[in-house]
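All protein chains but one are shown at their positions in the complex.
After this line comes chain A, so read on.
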Amino acid sequence: MTNSKGIAKQFRPLNVFAHTVLMLGGLLLIYPIIFMFMAGMMSAEEYAKTVMGLFPIAKEPTFKNFMVLIGGASDSQVQTYYVNSILRTLYGLFWAMITSFLGGYVFARLRFKGRDTLFLVLLATQMIPGVVSVIPTFIEFARWPFAGGNYIFNGGKGILDSWWVYLIGGPSINIMGTFLVKQSLEKVPYELDEAAKIDGAGTFRIIFQILMPLQLPILAFIAITTSQGIWNDWTTPFFFTTSDNLQTLPAAISRMSQLAQNPMGLPDYPLMLTLGLGVTLPMLLLFFFFQRYIVQGLANAGIKG
């Protein structure tokens, strides 16, 4: 660190250059968000009449859309979408943390036949694109045993369009998380486990009281990336559910935008953009407060030199 302070003194023009590039680039990157916010202050009627410029300035600014976002409206389900999004994310997050930490522990610390082969197989399946399983998953859910479809080739609607889609389809083994925890745990000296064992700690005590606290940065990283993934996922609700009260916020927006492709339907663009802001903000706050863990977590894991 003393080293980098020295650099700061020697290369002042470089710092000025860096500030300029990072600031201008950053502004360019957040410009769409500013646009969303400004357009959100328009009513649908005003939006339809305005000639869109770089900055849509509402002549009669209204906070109606933002009120809908926060408090819901009599004719909208925004609050349901929010609750669904939050519940789904927390549930998925819970399982992601458990599977990635325990999985990482097993592959880093335990010795059993076929461990490395099994791990390689899991990592290899990580390469198979997710879209490959969307349609078969649809069929699997539609033909779920004891839910109306007991025969794989035809049957009822199974667990489609119900909370089971999220409960069963959400958690699985988080392979990328397992990989990161494994890499990170391998750097923790094994003597630590043995010392705890001599002191009489059981396996699960070692896992949760000794090793887990040391892995907080990497776990925070996994938590942030996982929750972003689940929070922004619109395909699962979009393809596997139809009821309005099962939609999440991003899925609701994608439904509204499908309306836009229909020449008869007039989408409420300002409301759509406001909802988009509503999707973005929680993740933004999460990132802002935990960003140091992202860098630290990545640096701790095995993808460093």
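Worth a mention:
Assume a residue touches a chain if its C-beta (ideal position, glycine included) is under 8 Å from a C-beta of that chain, and two chains touch if they have at least 3 such contacts; residues count from 1.
Note that contacts and distances are computed from a predicted model.
Candidate names were "Monovalent cation/H(+) antiporter subunit G", "NADH-quinone oxidoreductase subunit C", "Sugar ABC transporter permease" or "Putative electron transport protein YccM", and the UniProt protein name of the unshown chain is "Sugar ABC transporter permease". Per the touch definition above, the residue from A:136, A:200 or A:213 contacting the chain not shown is A:136.
Among the residues A:58, A:106 or A:196, only A:106 touches the chain that is left out of the figure. The set of chain A residues touching the chain not shown comprises 1, 3-5, 7-8, 14-15, 17-19, 21-23, 25-27, 29-30, 32-33, 35-36, 39, 51-54, 99, 102-103, 105-106, 110-118, 124-125, 127-140, 153-154, 168-169, 171-173, 203, 228, 231-232, 234, 239, 249-251, 253-254, 257, 260-261, 269, 272-273, 275-277, 279-280, 283-284, 286-288, 291-292, 294-299, 303-305.
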